[in-house]
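What you see is the complex with one protein chain gone and the rest in place.
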Amino acid sequence: MQYEAGKPAIEVRDLAKRFQLKQKAPGLRGSWQAVWRPEMREITAVSPLSFTLEEGDMLAFIGPNGAGKSTTIKMLTGILFPSSGHATVLGCVPWQQRRQLAYQIGSVFGQKPQLWYHLPADDTFRLFARIYELDMKSYQRRRDFLVEAFQIGDLLQTPVRKLSLGQRMKCEIAASLLHSPRLIFLDEPTIGLDVVAKQQIRDAIRTLNETENTTIFLTSHDAGDVESLCRRVIVVNHGRIIFDDKTSVLKRQYLRRKVVDVRFADALTEPFTLPGVETVKQGTYGVKLEFDSRQIPVESVIQQVISGHTCNDINITDPPMEEIIREIYAV
Amino acid sequence: MRRLLFELSFLKALFVVNLSSAMEYRASFITQIVGMLINNGIYFVFWLLFFDRFGSVRGYQIDDIYLLFAIVTLGFGLAFLFAGNAGANLAYLVAQGRLDYYLVFPRPLLPHVIFSRMIVSTMGDIVFGFVAFLFTGRFHPIEILFFLLSSVLVALLLTAFGVIAGSLAFFMGNAQYASQQITNSLLTFSMYPNVLFSGLARTLLYTLIPAAFVGAIPVQIVQGRDGVLLLGLAGFVLLLWLIATAVFSLGLRRYESGSAININV
Partner (left out) sequence: MLTQLRLTTTKYGAITLTNLQNQLAYIWDALGRAVFIILIMFIFVQLWTAVYQSQNTTEIAGLTLANTIWYFLIAEVMELGKIRHDTRITEEVRDGSIAYTLVRPYNYLAYHFFNGLAEGGVKMVLIFALGLPLVLYYAGSPTLTWAHLPLVLLVMGLAVLLDFFVLSIIGLLAFVTEDTFSFRLIYQKLVFILGGLMIPLDFLPDWLQGTARVLPFNLTTYAPAKLFVAFEWFQFRQIVGLQLLWLFIFGAVLLWQYRVMTQRLAINGG
């Protein structure tokens, strides 16, 4: 089946998933009771959820741990049967047309590696070529393209267990793009990676979206991922959508706070203060500042800091995603 | 037909990747195989000592044991060399939500899952099976042919049974041990002389725990050069596979992935 152009890549209507969970009271007594009368409780992982995603779009699907992100991805990739509701992904009902869909989507689960641990990534690549029934010529072309995009040329012959986490992740993502999927699910693709690796991965994904109009469905705890990749954000909590709009709107509303860490060459002798800036922490050789970047531009804060002191290091960060989400709940 | 050939060549590719992965650790590769030879050898020594002391038991003799061991170990070895994820491993994958990995690929799920693991030690079983066959002294071409054919059928039977046992995890959650016990009981029963059991136990071995089809019947096929019985065995294997695929796909609808564990209550 071919997916028709002009239709949304993902359409979700009232999709829901519930699980049964065994409960146990603490202690030996609780263990003993659980042996005889296990208490079952039903939990809603995903409450009826509805949204659509246009082809070529890049969506960040975010929320705290246990919000139902992964469960949603699993239903959309055909891994899980939903408890109720409908969904079509590239024209397929995932849990009914799992294999048809599989040819057209790619998925990266940051914490569930796909590469064979003891073998060089190239061996897995070749196996994947068989799995997706690619002919050798187009496989070679695609492989060269991905090697270029992710800069993994010199990593492919090394057993995966000997790669660093960042190198491994780049190979992981490249592997799941071998069959040129039209839609990619990325579940925490940059978790635990260093800044350089994160940037390389983001660049490669963006290139893919620009050149091939690949649709991206991303979950991440990293505000940087969301900001640099996605035009649209959906925030879920307790299985419900609590925010669904452009990233710029999210940013304007919530991502305005910046955190600046400064290490000075000389010891501070008096309390560090700047107008409009909150001093979160102060030590002998450093301060941590937080401010609203809409009211005071970042440059002006930095200038004020370096004009009075000799600095060894300055680090500008966004508040963690969790904090932004917490702020969203407050609204 | 082309479809089937393609899937077979895919399974072959899977096998090659498995093998090269196992060979990455040569020392452990060899110890596992030798270990299995020792393991089977001990049981063999037991029966040697046993029949040395007691002669024959209800007409069963050491010669029968040779053939029984040859077929069961070869069949077992073939089954889990290729389909190492059938049985308790399948239950583990289901309970831990590890089927996710296979579900995102456009390949038939069940063969992809069970063929994705090679149990290296089974190479020891395969070697042992052939050595035990040498002890039987049955070298008539038909006997050799029937020995090989029934061993392959036994391998298919064991994988089907393993799939059914492993699929229990869909229905009862953590079924790793249960499925292990069920598979083990099938193997244990099939490694003992059939003549020991009567009544309800005997019925059980021809139905719910089809150990007779793993041990006694193949022995009968080779000893009696019984082609009809061989066809009968093939029919039973087919039936068991139909049940296995039905149970598996029924279970898949209840698959919970790993999510249930990740939820913070």
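For reference, chains read A and B in written order, and residue numbers begin at 1 within each chain.
As a working rule, contacts are C-beta pairs under 8 Å (C-beta built on N, C-alpha and C of every residue); 3 or more make two chains touch, one makes a residue touch a chain.
A quick note: this is a predicted structure, and the numbers were derived from the prediction, not measured.
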Using the document's definition of touch, tell me which of B:8, B:134 or B:201 contacts the absent chain.
B:201
Using the touch definition up top, pick the residue from B:96, B:181, B:223 or B:245 that touches the left-out chain.
B:181
Since one chain has been left out of the picture, which residues of subunit B touch it in the full complex?
27-28, 31-32, 34-35, 38-39, 42-43, 45-46, 49-50, 52-58, 174, 177-178, 180-181, 184-185, 188-189, 192-193, 195-197, 201
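We take it that only the chains that are shown with their structure count from here on.
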Complex contact set, residues of subunit B against subunit A
6, 9-10, 13-14, 17, 20-21, 24-25, 99-101, 103-109, 253-260, 262-265
Taking the complex as given, what residues does subunit A use to touch subunit B?
17, 19-21, 43, 45, 65-66, 70-71, 74, 77-81, 98-103, 105, 107, 109, 112, 114, 116-119, 123-124, 126-127, 130-133, 159
